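For this depiction, one protein chain was excluded, whereas all remaining protein chains were kept in their positions.
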Amino acid sequence: MTSPAPTEIQPGDGGDRPPKPSGTVPRRIALLVLFIVAVVWSISGLDISMERLRSAPGDAWKIFRFMFPPDFSGEIERGVIGKVFESVYIAWIGTMIAATISLPLAFLAATNVAPMWIRVPMRQFFNAIRAVPELIVAVVLLAVTGLGPWAGALAIGLHSVGTLGKLSTETIESADTGPIEAVEACGGRWISAMRWGVLPQVLPIIISYWLFRFEINIRASAVLGMIGAGGVGSELVQQLNFRNFPAVGAVLIFTVVVVLIIDTVSSAVRRRIIQGGSHKAEDSSRDAEALNDLTGIQIR
Amino acid sequence: MIRFDNVSVTYRGGVKALRDIDLTIDDGELVVVVGLSGAGKSTLLRALNGLVPATEGSITIDGTEVVGASAAELRAVRSRIGMIFQTFNLVNRTSVVNNVLMGRLSTVPAWRSTLGLWPAADREVAMQALERVGIVDKAYTRASDLSGGQQQRVGIARALAQEPNVMLADEPVAALDPVTSRQVMGDLRRINQELGITTLINLHFLDLAREYGRRLIGLRDGYLVFDGDVADVTDDTFTEIYGRAISSEDLLAEAAASAGESPAPDPDTE
Partner (left out) sequence: MATATVVRPKRPRPRIRSLIIAIGLIAFTIFAGRKVGFTLTTVINLGNLPDNPFVDTIWDKGKIWSLFWPIPWDWVFNRQNVIDPLLETFQIAIISSLIGCSLALPISFAMSRLTTPNWPIYILSKVVMNVVRAVPDLFWAKLLVVAIGIGAFAGAWALSIFSLAVMVKLFSETIDGADPRPLEAAQAAGGRHIPAVRTGVLPTVFPAYVAYALYVFELNIRASLVIGLVGAGGIGRVIETQRQVFEFDRVLGILILIFFVVLVIEQISVAIRKRLV
């Protein structure tokens, strides 16, 4: 082995500099072309004329102006606050339904605690449920049950089983298996290993997912009202159809206020539950982790 | 009495962890098992309570066969065998007493334990187990708020709560500092003497093995290469078991001195 001679630091003629890496260039160009084709195809399909493009912001702004000042008194008389709360109740009941169903099923879907023959179909079941938007579940359910808030709660509940099931499964899979071994070693049953070895580890995280889902479900239940499943959505549609814009403004403001309050409270509670009172994990990194779990996005 | 007859364990990948082990351990003995990482120490203990199924031979505990036992039979066998782990295997997010109560799972009906409705008698057993290891004052503390040595004592209390005939300790002090290591080893010896529980301890550190063991078993590449009284053990015996000269990392005192505070945990990944 000969050690390389010490290099002198002085600018060369550039002859021995590495060329700019080019391996990914063709792939990038192909992706770019695909992207441009997709965009052009989309624009052509949506018949966007220059004239509409120009007038649209003005039209939107006009409606926005009509909403102010919002007509609070009329809306309060019609009970819009009750409608907003009805949406919250629907979301809550839906979340409770989903939590009750998804928790036991998640144990049957986790790689580290469930046998193959049950966990594979269970995972497919979660994926399948997740693939159907709750609004479409609701359309079908309403056909059977008739209009009403409890059908909305059921639709939200069924759809949330998919997402909560998947997230809970992943949480269980990340649990420390040591306590499971400990329960097995002292002669406990499978159910005991789950109840005492796994559940205490995962429950705080899973509950925080329930809360997160509740935040999402409030928006979903507001939307379900638009197709007749109760809640604030129906009020919005009605007032818009009457072109009663000050009332629409009031409905929107109530919705935004309630949603923001619940979001704030819920995320504060989530943070406390995960930290369990005695451990001070870093908030932001915890949030990022939860987000990664929820979106399936792993950064770095 | 524990008997191993021609016991071999082959893992699914084809790795032979134990080969042809013949071994008899009388009631009330304290046996220390030494050997390098991967020599089969951990497998020996886990074969005994069926956590790792033996692929050949026969293992009996007080006449009950472990090899090929059904799930229910295995649970019955395990209920009489306490186990202590290198990594403690506690549930960090729950209280100490709940962790110790896990030792009662085999005797309490599943529906009661699942709902957390532990009978008062079983609570009493758990509290006494905690008293025996001297941390009853921490009963309602979260397990994660304890120090490493205290956590391992909770692990011992959990095993004691089973009211076992046999105690298996798999590298119980590998994750602890020298002072607490000696305390935990002292606890194990005391329990063996006072309660007459047959005790098997896997150890990496030779000086601890000499200090606390009475009977010593040496494993090398899955073979039983030494079985005798600690008093007869010389440095040459260790050289034979380890297949190399003793180095400072094999001794708790010196490993501690070179590593500063605590010895590096030994990842016994058998």
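The first chain written gets the first letter, and so on, giving A and B; residue counts start at 1 in each chain.
FYI, a residue touches a chain if its C-beta (ideal position, glycine included) is under 8 Å from a C-beta of that chain, and two chains touch if they have at least 3 such contacts.
Given the structure is predicted, the values throughout are model-derived calculations rather than measurements.
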Among B:Glu131, B:Glu163, B:Asp227 or B:Glu240, which one touches the chain that has been omitted from the display?
B:Glu131
Interface with the undisplayed chain - residues on chain A:
38-39, 41-43, 45-48, 52, 55-56, 59-60, 62-63, 85-86, 88-90, 92-93, 96, 127-128, 131-133, 135-136, 139-140, 143-150, 152-154, 219-220, 222-223, 226-227, 230, 233, 236-237, 240, 243, 248, 252, 255-256, 259-260, 263, 284-285, 287-288, 291, 295-299
Note that chain B touches the absent chain at residues 127, 131-134, 136-137, 139-140
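Just so it is clear, only the chains that are shown with their structure count from here on.
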Per the C-alpha means, the centres of chain A and chain B lie apart by a whole-Å value of 45
Per the touch rule above, chain A residues touching chain B in the complex are 176, 178-179, 181-189, 191-192, 195-197, 200-201, 204, 276, 278-279
Which residues of chain B touch chain A once you look at their complex with the stated criterion?
49, 51, 74-79, 81-83, 85, 87-94, 98, 101-103, 105-106, 110, 113-114, 142, 144-145, 155, 158-159, 162, 168
